[in-house]
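Note that one protein chain of the assembly has been removed; the remaining protein chains are unaltered in position.
Right, chain A next:
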Amino acid sequence: MLARDDSDITAVSFRLRAAGLLAGIALPVAAAALPPPDTTPLLRVSGDIATPNVGEEAHIDRSLFASLPRQTLDTTTVVTDGVSHFEGVLMRDLLDAVGAQGDEVVATALNDYIIDIPMQDFHDYDVLLADTMDGETLTPRDKGPLWIVYPRDDHSELQDIRYDYRWVWQLERLEIR
């Protein structure tokens, strides 16, 4: 607790539940073929996915990201003051769009921060993949381009350090396992 190092955090894997079953049920509904990316991708998704568009990966660029259903979320965070307004897409919708099948998602950030997130989280909660905060687009110089935001204020059990570390910002890659 006092002198935490990187390996302590990255090795942790919680909440391995029967997430695959629920993900499998959702799959056929949204698994449409993805168009190839036109611009530099915001996010690259690899691993067990049904609709890759570049090799075995799915590359999500801004236009593709914009085509997904937009969602908003107002919540506090542990690193900012007050309630912030986030916009983006639900992790669930994005994973459905790429036909992700697996029990956990490995999220990697630009700063090499790597975290395992149980797939179940995205079905249990409306976890947002935000690209704007308080109306401003997130940039790599802040917490952009994408930030995984949990609805912290709506569920008391999410006000826990074991959920706080899953708030990955500067998100670059997702690997479905």
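What we mean here is this: a residue touches a chain if its C-beta (ideal position, glycine included) is under 8 Å from a C-beta of that chain, and two chains touch if they have at least 3 such contacts; residues count from 1.
One rule holds in what follows: contacts and distances are computed from a predicted model.
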- Task: Given the options "Putative tricarboxylic transport membrane protein", "histidine kinase", "CheC, inhibitor of MCP methylation" or "RNA polymerase sigma-70 factor, sigma-E family", say which is the protein name UniProt records for the missing chain.
- Result: "histidine kinase"
- Note on the structure: Across A:92, A:123, A:143 or A:166, the one contacting the chain not displayed is A:143
- Touching the hidden chain, out of A:39, A:63 or A:80, is A:80
- Item | Absent-chain interface as seen on chain A, which is shown | 1-4, 78-82, 110-111, 139-143, 161, 164, 169-170
